[in-house]
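Removed: one protein chain of the complex. Kept in place: all other protein chains.
Coming up: chain A.
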Amino acid sequence: MMFFFLFSVSGNASNPEFKKKKNSECLLRLRHEGLLNSCPAGVASCPASSCPFRSPRSPRLKLLESALLLGPRPTAGGMEFSELIRTGRAQAELLRGPGAPPLRGTLCVTGHHLLLSPGPQATSDLWLLLLRSVDSIEKRVAGDSGTITLRCKDLRVLQLDIEGVEATLDIARSIEALSSLESVITSFPFFYRPKGLRLGDAWHFHPPEHYYKRVARETNAWRLSEVNEDFSVCPSYPRAVIVPRAVDDDALARSARFRQGGRFPVLSYHHAPSGTVLLRSSQPLTGPQKRRCAEDEELLRAVLAGARPGARGFIVDTRSAQAAKQARMTGGGTEAKAAYPGWKRLHRPMERGRPLQESFVRLVEACGDLEQSMDRWLSRLEGCRWLAHVKEALSTACLAAQGMEREGACILVHGAEGTDSTLLVTSLAQLILDPLSRTMTGFQELVEREWIQAGHPFQLRCAHSAFSHARPKHEAPTFLLFLDCVWQLGRQFPLSLEFGEGLLLALFEHAYASPFGTFLCNSEKERCLCEVRTRTHSLWSGLNQPKEQRKLRNPLYVLNPLAIWPSVEPQSLRLWQGLFLRWTRPPEPSEAAWEKVWQIVTDKEKTEGSQPTVSASEPQP
């Protein structure tokens, strides 16, 4: 379909001027795609009732503003995106790297998007980029034109050649300002209303209750506790958590006070074949005085008692013994041996935070560096240490999984905060052991339960990707590392995962910038305050639409009831080319292979499906 220029935002006017006929057609189209449900240009001018700044402010919202440091403070009439848009429109050429032809047309900045609408003679469709996915922006002007280089959070590098120096600078400034807005509730997911999806759908797919039902079928040693209903016991836990039946809510609350951030030990996974469990928590606050907490000790004792008489436990600390000891000086620490009989501590140091982010940045730099002498590629790849982190994560997960399956022991995993490497280990261990978590829905549930609801601070960790020049504060690619490990599993066990690389790539993209609300905020508490569940769409409902399946599913999947033990030898681990070299390699050959497999599978289904047709076509007597 061919269509014309959409709408423009002039430098001073906040009212979008619509060219009547054609534009309304475009608007309709955009609305269909769910991109235009509310104001395209500025909130203030938006007539739509769904606009958050038009509706009366609830006291809750005010509370939220102070709680979440909502970016630029809204004015009395509400913050206007239009104030950030100086020139909304220019003629430009877009270069999308090798493989994709350049695109010419009218460039337009809106509140949430960068649009390029090709000229009337062009056959190609509108090109659109979520501003939120811009990681860094670089501008150059020469003569009477300029060039903007956009490095995106999904590692794509785009180049825009723009006519006019003023326009270039203005557009660059607008992109810069709009892509770094920190406010959650003015972010695009709150405006995104795709056709065919209903608000609230899929949000209820994976509550803790759902997983508890499964656990309850397997054992009755555990219960669902709502001690955290108002998020006061632990601000980063969901409302309900699964805990030993023998421990009451008061004891949980006391244990929580003994754990950093209130993250007391909770059930992460019940391994039915061995009757053992996987738990996660944060570090105990033993401090220099080696404090103890009777309820915390009782909790872990109850875990062993609930498993089977005489059961043992391992505490997998994701820090080195020395780091754990040092943490005592700042009030943290680790479980004293004498205080937790039956539990043995193992230290498996894993990199986190800053070093991990730096490793990611170095790797992306190396992958994008076409200048460097390629003879040094392998040692440079090694020097990035990314694959070493993959190996660490997988082998620690194997250790935890082995402890359960082979030793029949219960496992508690924690590092310091228990929101990063801890989740990496527990979620990977489940993938290794649990065939259900390797299905499409099982994996989505795992991500939802072990990452999103478990309080991995996505907003902080994924604020920037590998290109940002801003000083990293809380950024760390822990979730990406998880996805990479899953990809390695999938490569080593090509039939055992029901999903394919497509799903992992989608999760990576959406974790960093998304029109869906799933990865917004840092915890359930914040999501609740922002009303994410009622006012944004869930990524899962987006992904589970039938049209997406071909990209996401693994057509060769067969249920594998066994544990899948990955090889973590360095020669078994590969660079995830599909992600790190995604935009620099020609994708066709591997896509062709994928398509080929799909063809055969769907052919099969088609043939199956057409059987009834045959009998239906039998002449009626």
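FYI, a contact is a pair of C-beta atoms (placed from the backbone, for glycine too) under 8 Å apart; a residue touches a chain by one contact, two chains touch by 3 or more; residues count from 1.
Rule of thumb we're sticking to: contacts and distances are computed from a predicted model.
Undergrad: Absent chain per UniProt: "Myotubularin", "Translation initiation factor eIF2B subunit beta", "Centromere protein N" or "Aldehyde dehydrogenase family 16 member A1"?
TA: "Myotubularin"
Undergrad: Looking beyond the chains shown, say which of A:Ala100, A:Ala321, A:Leu495 or A:Leu559 touches the absent one.
TA: A:Leu495
Undergrad: Pick out the residues on chain A that sit against the missing chain.
TA: For chain A, the residues touching the absent chain are 367, 374-379, 381-382, 387, 492, 494-495, 556, 558, 567, 569-572, 574-575, 577, 581, 585-586, 589-590, 592-593, 596-597, 599-601, 603-604, 606-608, 610-611, 613-615, 617-619.
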